[in-house]
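Of the protein chains in this complex, one is absent; all others appear in place.
And now, subunit A:
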Amino acid sequence: MIGAEDVAVRPVVPVVDDVDTGGFFEAAARGELAVRHCGGCGTDLHLPRECCPHCGELSRTWRTVEPRATLYSWTVVEHQVHPAHPTPYTVVLVELDDAPTVRLLGHLPGRPPLTVGQPMVVEFEDVEGVRLPQWRPEEESDRA
């Protein structure tokens, strides 16, 4: 009998070539953070899509933003669900300083002490050839 421990645990990786969202992961692969941006009226469009609900324009523009954010909320996951994400771990939800209507998720191991509103910075993580923008609390050295 094959037990779960005998099966190689594969990380959960995103589709990176979707027509609407691929640009986010292309930018991450370059070490940049990008948000979809309407080519007509300039509204940030997250989740990324071509059609702008404000002006009706169809566009595929991305803009690079500062990899800094503010912590919006989080949960500490204590109940194991996926073997690639051992518990405890923390899922953070952040608002980008440069694009306040855009929120992104990040994964942190363990139960780090956190406060809503605290500054967060990007740390890119490479997983099976895919680069994911993760978020961690800003440290003294980040401000240098």
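By our rule, contacts are C-beta pairs under 8 Å (C-beta built on N, C-alpha and C of every residue); 3 or more make two chains touch, one makes a residue touch a chain; residues count from 1.
The rule we apply is simple: contacts and distances are computed from a predicted model.
For the chain of the complex excluded from view, the name given in UniProt is "Lipid-transfer protein" [choices: "Binding-protein-dependent transport system inner membrane protein", "ABC transporter permease", "Lipid-transfer protein" or "Cell shape-determining protein MreC"].
Among A:38, A:52 or A:132, the one in contact with the hidden chain is A:132. Within the complete assembly, A:49 is the residue of A:49, A:68 or A:136 that touches the hidden chain. Where subunit A meets the omitted chain, the residues involved are 10-18, 20-21, 24-25, 46-47, 49, 72-79, 81-82, 85, 89, 91, 93, 101-107, 111, 116, 127, 130, 132, 134.
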